[in-house]
Each structure stands twice: as C-alpha cells, then as structure tokens.
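The structure under discussion appears below in the form of structure tokens.
All protein chains of the complex are present and in place, except for one that has been dropped.
This part shows chain A:
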Amino acid sequence: MDATPPPPRSVLEAPDIARVLTRIAHEIVERAKGADDVVLLGIPTRGVHLAHRLAAKLHDITGGPVPVGSLDITMYRDDLRLRPARALARTEIPAEGVDDRLVVLVDDVLFSGRTIRAALDALGDLGRPRAVQLAVLVDRGHRRLPIRADYVGKNLPTSLREAVRVQLAEEDGRDGVLLGRREPAAEG
C-alpha cells in the first residue's frame, strides 16, 4: 500500500502496543501518585483511540474512572495556509473540564512537535490545567520545536525519507506500527 519498492517494515506488533500502553499507564500513575485528577485528551484521529485504551488501563490499575476526551487542533495549525482547508475533527472535553487537572495529551507519533504546539494553544483556550504532559506511542525524532514527550512507547530513530504509520484496530482493522518509505506528498 505504501511505497512499492521496499515493503514497509513492522516495528511494533499488536502485543507490543498493548504492553507499551500498559507501561505508560503505570508510569502515569507513578508520576501522578495515583490518577485522581488525570484527564486524557487524545489528538484525532489515532490519538483518541490510544487515549481510550490508556483510560481503560488506568481504570484497571486505579479502579477509579478516568475522564477521556479528544482535542482537535486543526484550527490552531501553523500550516493551514499551505494546504486546502481541511475537515475538522471532534473536540470532546469531558464534563469534569480541564481546569486544575493534570491533562495528558495522547498522540500516535511525535515528529516535528508542531501538532503538540497547536494542541497546547488549543488547550489554553479551553481552560487552565494544573499541568500538561504528553504521551506518544512512537517518538521518531526530528523535532522542530522545543517539545518533548513525558511518556514514550517506543523511540524510533528514523530518517526524514521514512514514514511511520500507526495502525489501530479501531481505525485500520489491525494493530501495528510500520516503517516505510515516505511518499512524496505525505507528511508524518
């Protein structure tokens, strides 16, 4: 599907993703000394599914409910003018709100950091969290902004000519992370 010459190489399989998410959930609980005031906000599309999975795991660990929502960053992007106007995804803030909470942003791939910059701006318009942390499934490097993740599923050294593709059962029918050749038009 991706590039034809070398087929994409699988980096994480379904069981790896499950283990990684379990570890991140434990790390969140450890860092936050419980997860009482944690709110998980996924960045559409795949970040939202990851946030829901993390919430389920946090619930298994702490027993308490973990509010989970989604945060669309389209209107805050810095590259809007570079492409035709795009469709918006859903922003769903849990009823508890984000004020004085520990917000953990969840995304699939951390790359330039621009998405997270936009997410921080979007979050600022929604309330004033006690703190904001970032959890990503894959950190592929090549940061363009002073942003780092607090919880990383897998550090994946990549070249700029490569593309990282995260597949999740909710969206793609299967779990997996693929590393392949980057298509000319695509961007991570």
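By definition in this document, contacts are C-beta pairs under 8 Å (C-beta built on N, C-alpha and C of every residue); 3 or more make two chains touch, one makes a residue touch a chain; residues count from 1.
In this text, contacts and distances are computed from a predicted model.
Chemist: When one chain of this assembly is omitted, its UniProt record names it as which of these: "UmuD protein", "Multicomponent K+:H+ antiporter subunit F", "Aspartate carbamoyltransferase" or "Branched-chain amino acid ABC transporter permease"?
Modeler: So, among "UmuD protein", "Multicomponent K+:H+ antiporter subunit F", "Aspartate carbamoyltransferase" or "Branched-chain amino acid ABC transporter permease", the name matching the hidden chain's UniProt entry is "Aspartate carbamoyltransferase".
Chemist: Of A:56, A:88, A:145 or A:169, which residue touches the hidden chain?
Modeler: Of the candidates A:56, A:88, A:145 or A:169, A:88 is in touch with the missing chain.
Chemist: Identify the residues of chain A touching the omitted chain, counting contacts across the whole complex.
Modeler: 72, 75-76, 80-91, 121, 125-127
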